[in-house]
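The other protein chains are all here in position, but one chain of the complex has been omitted.
Order of writing sets the chain letters: A and B. Residues in each chain are counted from 1.
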Amino acid sequence: MRLTCPHCGARDRREFTYHGPASLLDRPAPDAGEAAWNAYLHLRDNPEGESRELWYHEPCRAWAVITRDTRTHAVHGSAAP
Amino acid sequence: MRLDGHGLIDRTSPLSFTFDGRRIDAFSGDTVASALLANGVRLVGRSFKYHRPRGIFTCGSEEPSALVTVGRGQGQEPNARATMVEAAEGLEVRSQNAWPSLRVDVMAAADLLHPFFGAGFYYKTFMWPRAFWERLYEPAIRRAAGLGRLSGVPAEDDADKAYSFCELLVIGAGPAGLMAALTAGRAGADVILADEHPRMGGRLLMEAEEVDGLSAADWAEEAVEELASLPNVRLMPRTTVTGAYDGGVYGALQRGASDTFWRITCARAILASGAIERSIAFPGNDRPGVMLAGAVRGYLHRYGVAAGREVAVFGATDDAHRTARDLTRAGVEAVMLDAREDAPAGDGFEVLTRARVTGTTGRHGIATLTVTHAGGARSLHADCLAVSGGWNPALHFTCHHNGRPRWDEALATFVPTPDAVRGLAAAGAARGDFSTHGALAGGAAAGRDALAALGRSAPEAPLPRAEDRPVRQQAFWMVEATGRKWLDLQNDVTDKDIRLSAQEAFRSVEHMKRYTTQGMAADQGKTSNVAALALLADATGRGIPATGTTTFRPPYVPVPIAAMGAGARGRGFAPERRTAADTDHRRRGAPMIEAGLWVRPSYYPAPGETTWRQSCDREVRTVRERVGVCDVSTLGKIEVQGPDAGAFLDIVYANRMSTLAEGRVRYGLMLREDGHVMDDGTCARLPGGRWIVTTTTAAAGPVMRHMDYARQCLARDLDVSLVSVTDHWTQIAVAGPLARRLLDSLGDLPLLPFMGCAETTLGGAPARLFRISFSGEEGYEIAVPARFGASLWRLAVAQAESLGGAPYGLEALNVLRLEKGFLTHAEMDGRTTAYDLGLGGMVADKDAIGVAASRRPGLVDPDRPRLVGLVPIDPAGVMTAGAHLYDRSAAATRPNGQGHVTSAGHSPTLGHALGLALLRGGPERHGEVIRLVDAMRHVETEVRVGPTCAYDPDGGRMRG
């Protein structure tokens, strides 16, 4: 499996660490309330198909938003957060 | 029987090996199977369930039957396919799954009981009496099951892993693969051509054909020579591609003196894996001597071996006639049993039309067969029965990404679905183009397509001339006759099992496979799956397309664990991290223990000490009374710089860090976003703008990633940069009443207040000095660049000893912190909150990671297990980590559980055991006497709940 780092290009999957969906970038305000924080921390769209995910490229320490298909594992895009 | 004038073996290099102790003469270029056949050996093994005699069925990696054990000891390989093992001088080959001998196997009695051992019989019995399953039935089943035996000694550590990249990977070097590689190679593409046999050419080496006026084998040799001359083409013989993975990554197993497991990454791949012949189900079709017709031709042309002296060929295709023809021309008696009405006439051999083999005889190999045909019924003598039910494309890789093949009615076979694996295109027989011309043309076309996809132009080249007879295949799966007809030769699955499966409602093809075990043996049913599902389709009346097929999964051929796990034996499994002073620790005799990837000294035995406790107690007392030095280089160190460093640290720490003054150090607590504690450590603000975040040893990597996440994903607007300097600095803790005197003996180091820090120099080297304490004594940590680390360590130890001090290891470090109630990951176990650990006050009212979630009601419930200290009521009482806590009179049952001991140890300072525990409502229960129960270590102790800090609670000693 290969993933794309926005800085280094296509690399072996072993260089990357998965973190979670890209929705984690939209962090609620501290006082957003229990429901908002619950949705942020726990609930997931978990899409079957195109998925935007946060990955860490260990060798260059860059975080990336990688667009990937969860049915085929095809990578469609990669960008800095 | 070896035939003169045939075969591509090297008759100038004879060799010999043994099979069950018998000497087998062979030539270089033989496989074990070809040599056994040449020596007239037909019986080579026993089947899994009924222990039926088994012989050689194919001449390739699809072999279901001829499994043998090769070698002995470290290199012993069970279940090796005799068709793939190259004959070598002195090789020791043994049969398996037979006792006392291959010819006289008592377990063959199972065959007599076959009416009771049908598909799934074990699900219906062995249930009574219940206790008998584990004690009697199952052990007997386990002993009987399995085929080969592992040697019982560790496998040789000689396998390797390797990585390669190319533009085009061509899988298989038959006519299609060679043509594809030539087309792409001549155009300059970076090509890898992999083939599982030692000699490339595939079926071209196994047929009596001409290509471009040359014999097929000669043409193949010229093609391989040309490919070898191209610098942009890499040839990988003896290499079986094992799996298609994501992103153009393929696994491959290269055999040789030792195995190499390759990970090949390519932009495009061509599947030119050819086709696999299928058998026909008829009674007694499993006897040794019954072989696939193409394999019989293969042994003739590739190895110069006649698989029998009297050969009957049974099939329903023109292709099967070639076997009879080639054998006849080689002087072997052959008769063609053609199932078709309109069978063509024989080219020098007898042909029976509308033929059906209805039975065979022969104890250890076929001797006679009965056949009905257009002219009546006959009994024939034959020591080899070559069978062909047609060919199936070897399309397995196209299923590795969950693609399902398509049923081709005209070819009566499954063919690959295009684009089932992105970037992989099938060509030649693997795609259903069964003629040699079709394979060459398909290979060339696939090569051109690949070049176009790679953005390369393809020069036109003429196609080599080759036979181009139309290929007709018809469905002919089974002979209607009484008797067991085998499908899966390894797992002993017969037509009866398939029918029983359908009868019992296991009608889905997946149910049938699982219920009967069809295709679940080591060969994944390569020669039998299609016929089995044809029989299932017949039994259910659904037809083959509606029945569908099971899928194929990697690996294509069995792969040794030692190959895919190469390099990991012993210490190779994970890298080992050593501090700069590692050699000095070892030189002092310190037992080194694992701390994640690091190895650290656990204690430094002094003369006369015989137990770790003696050393540990002494080291603790030394720190409390004199001075100790400890190598703490493994702690994570992260430098933070930039105008917004303070604001950034306020996001990652739960407590406020931005207010820290230059030259000061503050204890910090990091939370996960879910509100639980992630890690703790100190944060120092050096004069001049650098901040140094210290993490625990275990969390150094995760915290770095976490801080990068905070910076790049959450605090994108802040001007701050981070770098891990864990490996760059050696850090040594100096602790004890004489700590300052030791520092002064090292050099001119600045005076610091408690929780102060400074940048300085030591012996001309840059140094950092922190006045912090994890021991509760006056303590410093001094850091120097790692290249000076060993020198500093030696110097510090020498000075400590001159002051009556000593180095101390992890054991003493842990006791010192336990006496003080300081935390480690035994307390910060990922389930605890700052509130639980008595640090709730540190969580500041600000937008830091984890603060919002830490205020969820369930996380601030006073009844949660919260940190307390424990001391035994009886000073001699034992306390152990992992013990559970109960009220004094309550039984030790889960509903009564009050918490558990996180850390425990003997305090030489206080003279009794000490513990830290997470106790429900703990801080409200100081003074209470409770019960500690460790059923695992048979310990039960009454303990008193108290504060976490048992030594110098005011901290006067570390403040100095």
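Here is the rule we go by: a residue touches a chain if its C-beta (ideal position, glycine included) is under 8 Å from a C-beta of that chain, and two chains touch if they have at least 3 such contacts.
Operating definition for what follows: contacts and distances are computed from a predicted model.
Choosing from "Xylose import ATP-binding protein XylG", "Carbohydrate ABC transporter permease", "Transcriptional regulator, PadR family" or "Sarcosine oxidase subunit beta", the protein name stored in UniProt for the chain missing from the display reads "Sarcosine oxidase subunit beta".
Note on the chain not shown: across the whole complex it touches A, B. When the omitted chain is restored, the residue from B:554, B:701 or B:923 that touches it is B:554. Considering the full assembly, B:567 is the residue among B:567, B:862 or B:875 that touches the omitted chain. Among B:900, B:925 or B:957, only B:900 touches the chain that is left out of the view. By the touch criterion stated above, the residues of chain B touching the omitted chain are 48, 75-79, 113, 115-116, 118, 121-128, 130, 133-134, 138, 141-143, 145-157, 161, 243, 245-246, 249, 251, 261, 263, 400-402, 496, 500, 503-508, 510-511, 514-515, 517, 520-522, 524, 553-555, 558-562, 564-574, 576, 593-595, 672-676, 825-826, 829-831, 853, 856-859, 861, 880-884, 892-894, 896-897, 900, 903, 933-937. Summarising the interface, chain A meets the missing chain with residues 1, 12-14, 17-21, 34-35, 38-39, 41-48, 51, 53, 68, 70-73.
Definition applied: only the chains that are shown with their structure count from here on.
With centres defined as mean CA coordinates, chain B is found 26 Å away from chain A. Residue ranges on chain A touching chain B, taken from their complex, read 1-3, 10, 12-13, 17, 19, 24-25, 27-32, 34, 37, 41, 54, 56, 58, 61-63, 72-75, 80-81. Taken in their complex, chain B has these residues touching chain A: 245-249, 265, 401, 422, 673-674, 704-705, 708-709, 712-714, 716, 846-847, 851-853, 856.
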